[in-house]
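Yeah, one chain of the complex is gone here, protein chain that is, but the others are all in their spots.
A and B label the chains in the order they appear, each numbered from 1.
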Amino acid sequence: MAINWFKYSSPASFYSLAGKMIPLFAAAAIILLIMGLYVGFFVAPTDFQQGEAYRIIFIHVPAAWMSMFLYVVMACWAGFGLAFNTRLSSMMATAIAPTGAMFTFLALWTGSLWGKPMWGTWWVWDARLTSELILLFLYIGFMSLQAAIDDPRRADKAGAIIALVGVVNIPIIYFSVQWWNTLHQGASVSVNQAPAMASTMLMGMLIMVFASWMYSIAVILKRVRIIILERESHTAWVAELQKEGVV
Amino acid sequence: MNWSSLSEFLSMGGYGFYVWGSYAMTLICIIGEILLISNRRRTLEKQYGHTSGLDKKRDINETTS
Partner (left out) sequence: MFLWIIKRDLLLAVRRRSDVLITLFFFVIVVSLFPLSVGPEMNLLRTMAPGVVWVAALLASMLSLNRMFSSDYQDGTLEQMLISPQSLSFLVLGKTLAHWLVTGLPLVLMAPVLGIQYDLPGDALFVLVISLLIGTPVLSLIGAIGAALTLGLRGGGVLVSLLVLPLYIPILIFGSGAVEANMAGVDFAAHLSLIGAFFFVSLVFAPWVAAWSLRVSLE
């Protein structure tokens, strides 16, 4: 049975598929979110070292992981769009960027809010925080480049190039910031990663990570449907969809 | 159950401001993003003219009412 990989690569068929999948992912996201928060706040014990402040970890770490993960996924979709010239993949890349940028901002916000009680200042030039900040600039660069170009095809391709160049640079930036950080303040300042993870804390955090996955997929699919409609408005299948009134 | 009373839960061992500050911002961002997408969709629907509800059946009753 030859799997027809490209069946869902045409915007029309993907549109209806995405339509069916969004409620699933949204429901999964909500359930996981409630479970994660419950475990995070009611099951996980108080941390001996950081008291209650460590509970921010339940959104800080998922947000940070998601921000990096989404950038790589965006770069992959952009790469596909460039290589196979499939409009849908570039639309996916365009749809991912805002959610990725939001998670980066969240990671920075929760990071600095967590840093205030722990390190005493809102912002510490810690290697991770700094590279997260640079990641935010990369997202903003991608989105503003795409916004500045009117013709969608060129916007997709230009965005793809800057996304790929960006993804190649992420490890370089991370290691240079790492080197730079230890260069200046010496290793003494490096913060211990997460507090010794009691199993319930870890479980709470992992549930929250999956919750953020589900959430991002649902939101990105929703946005990609809109982009499809925006870009395919001239096509027949969208016109026919409008007549029926149900999409 | 770690929390005996609601007030203790809110104070969060003295770090309430930081913990709830970050959770509030997360909530704001998530709701903001969902609102942004839905109104982007609404402008799209207006673009496509009259009553054609472009979203799932549920929305149709809204737009036609």
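Simple rule for what comes next: contacts are C-beta pairs under 8 Å (C-beta built on N, C-alpha and C of every residue); 3 or more make two chains touch, one makes a residue touch a chain.
A quick note: this is a predicted structure, and the numbers were derived from the prediction, not measured.
Student: Quick check: which displayed chains does the absent chain contact?
Tutor: Taking every chain of the complex into account, the missing one touches A.
Student: In the complete assembly, which of A:Y38, A:F84, A:W122 or A:F137 touches the absent chain?
Tutor: A:F137
Student: Using the document's definition of touch, tell me which of A:V43, A:C76 or A:I173 contacts the absent chain.
Tutor: From the options A:V43, A:C76 or A:I173, the contact with the absent chain belongs to A:I173.
Student: Could you list which residues of chain A touch the chain missing from the display?
Tutor: Interface residues of chain A facing the absent chain: 134, 137-138, 140-141, 144-145, 148-149, 153-154, 157-158, 161-162, 165-166, 169, 172-173, 176-177, 179-180, 183.
Criterion: only the chains that are shown with their structure count from here on.
Student: Can you name the residues of chain B that touch chain A in the complex?
Tutor: Residues in contact with chain A: 1-3, 9, 12-16, 18-19, 21-23, 25-26, 29-30, 33-34, 36-37, 40-41, 44, 47-49, 51-57, 60.
Student: Which stretch or stretches of chain A touch chain B in the complex?
Tutor: Where chain A meets chain B, its residues are 19, 41-42, 45-46, 51-53, 55-56, 59-60, 63, 98-99, 102, 105-106, 109-110, 113-114, 116-117, 215, 219, 222-223, 226, 229-230, 233, 241-243, 245-247.
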